[in-house]
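Excluded from the complex is one protein chain; the other protein chains are retained at their positions.
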Amino acid sequence: MAIGIMGPGLGARPQDLSCAFELGRLVAQNGWVLLTGGREMGVMEAASKGAKSADGLTIGILPGDSTIGCSDFVDVAIVTGMGSARNNINVLSSDVVIACGMGAGTVSEIALAIKANKPVILVNATDSAIAFFQSLVPSNITIATNAQEAINQAKLLVNSLS
Amino acid sequence: MAIGIMGPGLGARPQDLSCAFELGRLVAQNGWVLLTGGREMGVMEAASKGAKSADGLTIGILPGDSTIGCSDFVDVAIVTGMGSARNNINVLSSDVVIACGMGAGTVSEIALAIKANKPVILVNATDSAIAFFQSLVPSNITIATNAQEAINQAKLLVNSLS
Amino acid sequence: MAIGIMGPGLGARPQDLSCAFELGRLVAQNGWVLLTGGREMGVMEAASKGAKSADGLTIGILPGDSTIGCSDFVDVAIVTGMGSARNNINVLSSDVVIACGMGAGTVSEIALAIKANKPVILVNATDSAIAFFQSLVPSNITIATNAQEAINQAKLLVNSLS
Partner (left out) sequence: MAIGIMGPGLGARPQDLSCAFELGRLVAQNGWVLLTGGREMGVMEAASKGAKSADGLTIGILPGDSTIGCSDFVDVAIVTGMGSARNNINVLSSDVVIACGMGAGTVSEIALAIKANKPVILVNATDSAIAFFQSLVPSNITIATNAQEAINQAKLLVNSLS
């Protein structure tokens, strides 16, 4: 199983970073592969660092055409050279998508995940984000209030997939 | 100038279709190229049909790997074979993005447009969509209440670009 | 009908440029849309210039994420932001692919065209290129010795497609 953790880069807040670290750690502890956007910043890096703290395997799907800017906590870098279009690869390659915090890239990933019929868990989302995505398509979206709760929901989803 | 008109396919409401037709017609009347997702349904087809009613040039950026499912109102089909990742090409190729109605694909296009620093005009958007996108990044988003108003705003944006 | 003219950028030889101009001109005279890689150099630019000399419609599928570096002879720029992966879009969007001269990018486009079952016409190709591609898959490849002959063969292929 591969769990994608998506979230803002430069715009990540402290609570997004700590939540992402915890999510990454729990993904690894469950024996899942962690998949992120791979860059050395924000939720991507924090989640990868968390997964490595628990000896997990981390995959980073990079937007650029080289590994420049790749997080040191990424084990395998996939170099797409296709900018934000790689966001679709992030979600297609994840069995469950967890969005931690919110930014324009994150919104595109949530939307592409919905389009691809992937289950999405929102954590650290604002009220207006929750209201919007639940009005868009209630069935794919689950809301979690912290990392542990998000992982518990991911576990239920993973079990229903296998 | 190329104006991208994005919006739902199967899920388009009657008011989205009539608005999209009018948007396409006005895009053509302004001498702009119309760019859509190219499929034979929803906002994409209605906008292309509107543009052809005013002798405009219509480009369709298709998700599939052939022209099957392409609207008859598309003059030039760009066959990407990359599914929803083509949504990023839609916005990168548009000088202004007008979102008419809302669906998961539309949300991804609005978000990718914001990410790429493209101006976005929302028309026929729900209150929760407006609240969400304006909280995400107020400066790129303009709200219009009908096709003519959206085109007036596009004209201002186009003038500021050239 | 859209005819793709592919060939080297910086590495184009004088005979490739004059052949590409002539190919573009003849594509336009036949009422076909010209599709190229869109950049302001080499075979792409020469073909687009040739097509515009005969009032054709020219589409450029750009590798970068903006229109910087786009040829002035391109009417509609498709901004892919995906580097050389856009070569697959070039061939999927062309009904017939004409390769004029040879470079690494051109080789990838010929190969992707074969993979996608698109007819390919080689003009200005070296003996080793002809020997190689004909050994790879003889049925998709036609050899032409000049622009007019390539266009004659394209006409036969276009007629067999429609």
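We call the chains A, B and C, going by the order they appear; numbering starts again at 1 in every chain.
Note that a residue touches a chain if its C-beta (ideal position, glycine included) is under 8 Å from a C-beta of that chain, and two chains touch if they have at least 3 such contacts.
Note that the structure is predicted; figures quoted are calculated from it, not measured.
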- Item | Chains in view that touch the one left out, judged over the entire complex | A, B, C
- Selected residue (touches chain absent from view) among C:3, C:43 or C:112: C:112
- Any idea which of C:19, C:44 or C:102 touches the chain not displayed? C:102
- Residue in contact with the excluded chain [from A:61, A:121, A:141 or A:157]: A:61
- Using the definition of touch stated at the top, determine which of A:41, A:54, A:78 or A:130 touches the missing chain. A:78
- Query: Which residues does subunit B use to touch the chain missing from this display?
  - Reply: 65, 80-85
- On subunit C, what residues meet the omitted chain? 82-89, 102-105, 107-108, 110-112, 114-116, 126, 128-129, 131-132, 135-137
- Task: Provide the residue numbers of subunit A that touch the chain removed from this figure.
- Result: 2, 33, 57, 59, 61, 65-66, 76-82, 88-89, 92-93, 116
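Keep this in mind: only the chains that are shown with their structure count from here on.
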- Item | Category of the chain touch graph - line, ring, star, complete, other | complete
- Item | Same-site or different-site touching of subunit A by its copy subunit B, using the half cut | same
- Query: Where's the contact count highest, between which chains?
  - Reply: A-B
- Task: Please compute the C-alpha centroid of subunit A, do the same for subunit B, then give the distance between them in whole Å.
- Result: 28
- Query: Once you find the CA centre of subunit A and the CA centre of subunit C, what distance in Å lies between them?
  - Reply: 40
- In subunit A, which residues are in touch with two or more of the other chains? 82-85
